[in-house]
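The structure appears below as structure tokens.
A single protein chain has been removed from this complex, and every other one stays in its place.
Chain nomenclature is as follows: A, B and C, assigned in order of appearance, with residue numbering initiated at 1 for each chain independently.
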Amino acid sequence: MAKSKYEYVKNFEAEDRCLPNCWIVVNLDGKCFQRFAEMHGFEKPNDKRSLELMSRSAAAVMEEIREIVLAYGQSDEYTFVFRKDTTLFNRRTEKILTIVNSLFSAAFVFYWKNFFGFTNMLYPPAFEGHVYLFPSELNLKDYLSWRQAELHANNLYSSAFWAMVLKGKLAPKEAEEKLRPIAYVSHKHEIILKDYGIVYNNEPILFRKGTTLIRKLVPMPGDAKFHQVVFPLCIDLTNEEFWRENSEILGLKPLTVFKPINNPVFPLKRQMNETNGDFSMKGPPKPPPTEISNNSNDKMKPFDRRMSDSNAKNKPEAMGK
Amino acid sequence: MAKSKYEYVKNFEAEDRCLPNCWIVVNLDGKCFQRFAEMHGFEKPNDKRSLELMSRSAAAVMEEIREIVLAYGQSDEYTFVFRKDTTLFNRRTEKILTIVNSLFSAAFVFYWKNFFGFTNMLYPPAFEGHVYLFPSELNLKDYLSWRQAELHANNLYSSAFWAMVLKGKLAPKEAEEKLRPIAYVSHKHEIILKDYGIVYNNEPILFRKGTTLIRKLVPMPGDAKFHQVVFPLCIDLTNEEFWRENSEILGLKPLTVFKPINNPVFPLKRQMNETNGDFSMKGPPKPPPTEISNNSNDKMKPFDRRMSDSNAKNKPEAMGK
Amino acid sequence: MAKSKYEYVKNFEAEDRCLPNCWIVVNLDGKCFQRFAEMHGFEKPNDKRSLELMSRSAAAVMEEIREIVLAYGQSDEYTFVFRKDTTLFNRRTEKILTIVNSLFSAAFVFYWKNFFGFTNMLYPPAFEGHVYLFPSELNLKDYLSWRQAELHANNLYSSAFWAMVLKGKLAPKEAEEKLRPIAYVSHKHEIILKDYGIVYNNEPILFRKGTTLIRKLVPMPGDAKFHQVVFPLCIDLTNEEFWRENSEILGLKPLTVFKPINNPVFPLKRQMNETNGDFSMKGPPKPPPTEISNNSNDKMKPFDRRMSDSNAKNKPEAMGK
Partner (left out) sequence: MAKSKYEYVKNFEAEDRCLPNCWIVVNLDGKCFQRFAEMHGFEKPNDKRSLELMSRSAAAVMEEIREIVLAYGQSDEYTFVFRKDTTLFNRRTEKILTIVNSLFSAAFVFYWKNFFGFTNMLYPPAFEGHVYLFPSELNLKDYLSWRQAELHANNLYSSAFWAMVLKGKLAPKEAEEKLRPIAYVSHKHEIILKDYGIVYNNEPILFRKGTTLIRKLVPMPGDAKFHQVVFPLCIDLTNEEFWRENSEILGLKPLTVFKPINNPVFPLKRQMNETNGDFSMKGPPKPPPTEISNNSNDKMKPFDRRMSDSNAKNKPEAMGK
């Protein structure tokens, strides 16, 4: 049989393992996404539907891969942080990278309708992925702060740009020329915004801070067990209080129970009101997660397909622990 | 501004380039696909809808990335062969790997409805990807022969297994026990098939040989230009005649015009009849590619979103050349 | 000119950088050294000349490459630990690995005569090298403990083996057969040693613990400046007191001044007496480093070519800082 004759080609496969005892970080980034946004009529400068679809897709990845302790998304990119001690796929770089990437890409198309309704997707998008390895908690936090600082800089610029174009009726070229002399990241952008009656800090926190996904335990009513639920937050990742209050995230410790009220770091309700945020799946199979919000005014809605999907019982086992 | 302070983290990114003058091959493989197949009621041992959806998704990748000269798919895997001299993304491994993987995964969900109709997708699937580098044409052909030999071995086994289960009414365990003592790949499987009235060589060639996608030029009626079209073939990849007749594939030469009649290696029509194959998009936006088939009985239908999609004119530029 | 035509081949070079913020460790290991030892009549089970030549060669590496903070040697291997934040050679793996390896190999031949005198070297030896990256201090210390634990296990075994062969007049095969049933590392080996009147803990500490090289500052008499000097120690690397007392080694802090008397962790004098150790160069150009030992009975002799070599003034600049 030909098998043995050809099988030697296996040796031509690249095989790379992530250095142990490092935080494995996978970053996904939309490929030619500006074009994709234009073709599908995304709102300028920020499209809430798109940001929420990104987060829904990222939550789908976290639901599948339990070794991911945190994800952070902004604009057309998302970052996934694995447990420092994960042994998922033997820490093989290609496997970790492609499965996160594939799952996210498939979920983006899968959940599209829930966020874009009758706006049909015209062609499948693509995301490119990269792996970072961080030996220390400081490096990891600096990475996340970097992504959030980029969001700040880009958003300030594009808010000013679109205010000039949409409110000021400037041609895009004119707006660009006026902004160009101003240093890339600058408080001058804020001054421009005020000219158009915009107070930057009043802009939705979702646009200013991006979305941080973390995993918490939630008690199931009528059930002795706790469930893992992915929660979206809009927070400042340079805030050490957040990391202290949720020390299990980087501390390789067991998950903790979600405490919406007593936790000063989780002003989820305010965040959601502010952003009018509703991160949960909007599609057919999804009764409200009443178990964590007795108060119907409470907008906190975790991502949890397992709880809300009618087909959850048929769902294959999640990868990882 | 914080940017400069944090930007050092860029140095923690893995950066790997593919060795020049090697064939870059990306292989994608369904993750936990047996479960996915069961959950969505795939036919046993082969589900034509699934195979065609795989090929449609692979064609979407080839349409986007012009540097791919050939693709080969079987079961839940697909392999993409890049030009030996491609400089796409500076030959950076992660970029090439993740963009192929992402596009395929997104396309799989995007085109699902065209092949599975009212069978809803229950959850987004995932594909893992790997990169191979082949210094010589022989290594590359051996790789492709290996994948096709694997298909042969697996298909012979599963054809026998499912004949015993579905026709012979054996319990799966019984069938497995009867087959186990027989060497993994063996003509004894053929004997078993004959017991159930099955002549293996009469099985659809799509199931026995998998799908090979190649790119050809097709003249546009009323247009002086030729268009690149991706054609699906069911052929034996160990057949040197195929490589000789289509020497532009590995020869780094310009694309050639598709010749359906005079080309003995391209019995596309017969293949299609045999498999009752219809590889083209079945969804809404897709008038038949009349330009290549004057005869309405001709089942040859290439993948070409550019020709058939109503939105083709809005489509962003393909990557690569 | 041909240059431009051929220069593309540069792209075929492997280029790998060490992950930042990790301890870079280079381990060198004698290739076919058992044979080399036999051919040159090394003493069994330990040859002090060879161990000292290894350490002299390692000190030559440390003298050249100031970014190395510690080295540890035993048997025919030596390990070099770089500053966690070194930027030497842009952290390029191949450069760091080969220059350490090359310098050590050349020094081994260069200093041979100083330790082996009239025993001529018959052919040049070879050392193979490997790079390890450690994200945390614990990983690094565990690595060093691992090497020292290996020495302990191997030395216990070979001490027992050679006691049986040399004192007990057993054939090597008989000795091996008696030792084989005993678990690889075991206190039973100590029992065997006692049978031959050997108290393992009375064996020279050099043989039991290997050699640790660290860098200290030493005042030059008649000179306001301090000099960097490499000191050999025979210590237990699992002893946390050592790391605490010399916290500059892993702490990325400035070098500290050598204090022979008040430092309980540096019983250098005793060590040297015990081992009858004399690690310094024995060759022609080497007046005793009187500046650190007023007492002529004091056997402490640092490695410092700069102080002792007559040609030090002509010496090219050391690599690194």
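We adopt the following convention: contacts are C-beta pairs under 8 Å (C-beta built on N, C-alpha and C of every residue); 3 or more make two chains touch, one makes a residue touch a chain.
Note that the structure is a prediction, hence the values are computed from the model and not measured.
Taking the complete complex into account, B:Asn139 is the one of B:Ser50, B:Thr79, B:Asn139 or B:Asn155 that touches the chain left out.
In the complete assembly, the contact with the undisplayed chain comes from C:Glu128, out of C:Glu43, C:Asp85 or C:Glu128.
Even with one chain removed from view, chain B keeps its contact list with that chain: residues 19-22, 133-136, 139. Taking the whole complex into account, chain C touches the unshown chain at residues 1-3, 5-9, 12-14, 16, 28, 31-32, 35-36, 39, 60, 64, 93-95, 97-99, 101-110, 121-134, 139, 142-143, 145-146, 149-150, 152-153, 185-186, 238, 305, 311, 314-316, 319. Think of the hidden chain as still there; on chain A it touches residues 8, 11-12, 17, 19-21.
In the analysis below, only the chains that are shown with their structure count from here on.
One finds 31 Å separating the Cα centroids of chain A and chain B.
Note: centroid distance chain B to chain C, computed from Cα atoms, is 56 Å. Under the contact definition stated at the top, the residues of chain B that touch 2 or more other chains are 8, 12.
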